[in-house]
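The structure appears right after this line, and notes come after that.
Note that this complex is displayed minus one protein chain, with the remaining chains in position.
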Amino acid sequence: REDVDCVFLALPHGVAAEFAVPCRKAGKVVIDLSADFRVYDPEVYADFYGAAHPAPELLPDAVYGLPELHRDAIKTAGLIASPGCYPTSIILGLAPALSAGLIDSTTIVANSISGATGAGRKADASLIFPEIDENLRAYGVPKHRHLSEIEQELSLLAKHNVTISFIPHLAPLARGIQTSITAILKGEVDAEQAQQAYADFFAGEPFVLLHGQDSLPATRNVVRTNRIEIAVRVDPRTSRLLVFSVEDNLGKGAATQAVQAMNLRFDFPETEGLPL
Amino acid sequence: REDVDCVFLALPHGVAAEFAVPCRKAGKVVIDLSADFRVYDPEVYADFYGAAHPAPELLPDAVYGLPELHRDAIKTAGLIASPGCYPTSIILGLAPALSAGLIDSTTIVANSISGATGAGRKADASLIFPEIDENLRAYGVPKHRHLSEIEQELSLLAKHNVTISFIPHLAPLARGIQTSITAILKGEVDAEQAQQAYADFFAGEPFVLLHGQDSLPATRNVVRTNRIEIAVRVDPRTSRLLVFSVEDNLGKGAATQAVQAMNLRFDFPETEGLPL
Amino acid sequence: REDVDCVFLALPHGVAAEFAVPCRKAGKVVIDLSADFRVYDPEVYADFYGAAHPAPELLPDAVYGLPELHRDAIKTAGLIASPGCYPTSIILGLAPALSAGLIDSTTIVANSISGATGAGRKADASLIFPEIDENLRAYGVPKHRHLSEIEQELSLLAKHNVTISFIPHLAPLARGIQTSITAILKGEVDAEQAQQAYADFFAGEPFVLLHGQDSLPATRNVVRTNRIEIAVRVDPRTSRLLVFSVEDNLGKGAATQAVQAMNLRFDFPETEGLPL
Partner (left out) sequence: REDVDCVFLALPHGVAAEFAVPCRKAGKVVIDLSADFRVYDPEVYADFYGAAHPAPELLPDAVYGLPELHRDAIKTAGLIASPGCYPTSIILGLAPALSAGLIDSTTIVANSISGATGAGRKADASLIFPEIDENLRAYGVPKHRHLSEIEQELSLLAKHNVTISFIPHLAPLARGIQTSITAILKGEVDAEQAQQAYADFFAGEPFVLLHGQDSLPATRNVVRTNRIEIAVRVDPRTSRLLVFSVEDNLGKGAATQAVQAMNLRFDFPETEGLPL
């Protein structure tokens, strides 16, 4: 349709690219919620997704759609690859520490716990209520597909290759993802310095709420919002930085983050229509 | 009462010691489910529990009641300090790796997710249904009290001082605890070697179910049992060992583990009365 | 304080009246969320609450704060007795049928299922997560206190004394109440006539969503709103009317309903500040 400026794609990876090609040819801005255009290097995509990239010719157009990292690029992008819940919670959790050089990037361990909406809405016997209720389990280790985009963005922040451990877990709730990250500090860093680095990095960000040293984030406070809440701690016993983040996997972890990108792309106020 | 041979104490720490003293004086075997006699060093106790040890004179009598590590000592102990859910899941998860020297003990990170029964049964506004339902949060960082006993036992296994990162989380289920552990491997270790080390360590253990390389444990399978299920993986990308364990926080993580110790102490078959 | 026009009381019954007296003396409009002023007859109050009414002198001032029934009286009331979740769901569910004379009022049976927030936020061992999770039970039968106000309002609608059966149940969710009502029809009434009677009664009501004959309400759709959703069916096999209603027990069943009454009382638009 000619009067459409922007197309949102909420499709499985592989399928999304098929739809993106004609949309881009017709000059539409595409905001894609699949993984197809999040990884800039098609070889990394092939390694993690087990198939050749379905539309590598579009990759030069694509911007990783995390506003807190790529706000300017999003404003002019033809194709915005909007990130999902695990990457958002881990990348934003580590961005201040890596860009300030606080941590040894070879020691990063991220553990995430996700509610069931993170798996999408599909008729799958492993997703029915009695399978998830009253149950906890890790899955997708040690090489979860999302590591490809997570390590790409962390490497850009650190300005060198970063490889991390990531363990996702499934818990019996519908909406909400909680991530806990540890990494060994480079040299002496105290709680105040760590807190300041995070406060500086996120200054002015409308959708990032940074906790102080006296509280930790809980998922219930971010449900149905586009907010990510983050807390940072220093553990002197182990010389480690601890980072905690929570978000709604259907909010900042998916749908509303894509709307935030659209607002940027089309010069709306960034918070337009989005629950703070 | 004269005809009682064995007393179980399920009391808050501090209070438990008050009851243990007269019981021991009367010659009873005491199985204590509090933290009072789990830490052998009263200074470590004071550091983590913020008060002088309430009955240090009983400590020489006490054995850490984890049958898989201290079976012989339990058989003759006067005071058995039965461990709780977090320590059991972490210590048993790491015991094979540390005793076989597979990992660099300075790089251990343990993340645990617990159901609500882990907090005990008390009238507390933070434990009511609407506070826990549909919510995920980390808490008790960076120096959870149970680290005192965890690091004591890990140090005994490693034969040197071990300090670890431990992050507990609360999730909306009643019973079940899931622990994920990562540590950097010392030298080349492949999946087969790691699996073998764990199989050797737990050979013949009636209450440890070791998964193979094709499945990961889920809490639902251990509810209402005294079983701990463990899986081990090698991540070649990050040269890390990954360990996963699950148990029922009221079973192997508390009540039935204490019964297992009693069986040992009084020469009953170790599995007597306990659900496999 | 002199510059306050309106006081909300969210206190236990008995206590609320103590605070209402001085507020009324000072000329404030009181919106009370307790049961103290919902029952106009102090003898009925004494029968159901087991104590003499704490402030009968205020009863002539009081209006039962259900806007769909008493909108005009609320606009000038000194004391608005805002109803809770069970009464709202049952009274609004039956109001069209009783005022249109569709049913035999001696045959009314109401079954309600409530989430845990219906019990309020208090440190009570019967409300902790493991007591409510994975559990269903009826309670408070056969003479639940709220029957006093429910039967008062139903009697006003029917223009004769109405006595009903009411069975409340507790289910493992935080927010949401679902009510199912049956009653034997007076004479021949078909689905279309029943639907029309309900549509007529609720015409123009901003917070009542009446389902058609092809869907039934579900609590999840009303969480965090001031909406009540209602469906009506005719069962020709048993000559009964069936009514279904859902609401958020903290929304239309409590807090936002009180705000709706305040809007009416102070000439704000009725929907001001309230989520539709």
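A, B and C label the chains in the order they appear, each numbered from 1.
Definition applied: a contact is a pair of C-beta atoms (placed from the backbone, for glycine too) under 8 Å apart; a residue touches a chain by one contact, two chains touch by 3 or more.
Everything numeric in this text was worked out from a predicted model, so none of it was measured.
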Candidates C:54, C:83, C:217 or C:251 - the one touching the absent chain: C:217
Chain not shown: contacting residue from A:6, A:21, A:174 or A:255: A:174
Residue ranges of chain C at the interface with the undisplayed chain: 107, 109, 111, 113, 115, 133-139, 141-143, 163-165, 167, 169, 171-178, 180, 182, 216-220, 223, 233-235, 237-238, 240, 242, 244, 246
Touch residues of chain A, complete complex, unshown partner: 115-117, 121-125, 127-134, 172-175
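Keep in mind that, in the parts below, only the chains that are shown with their structure count from here on.
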Most distant chain from chain C, judged by the mean position of its C-alpha atoms: B
Whole-Å gap separating chain A and chain C, where each centre is the average of the chain's CA atoms: 43
Chain centre separation in whole Å, for chain B relative to chain A (CA means): 34
Multi-partner residues of chain C (at least 2 other chains): 133-134
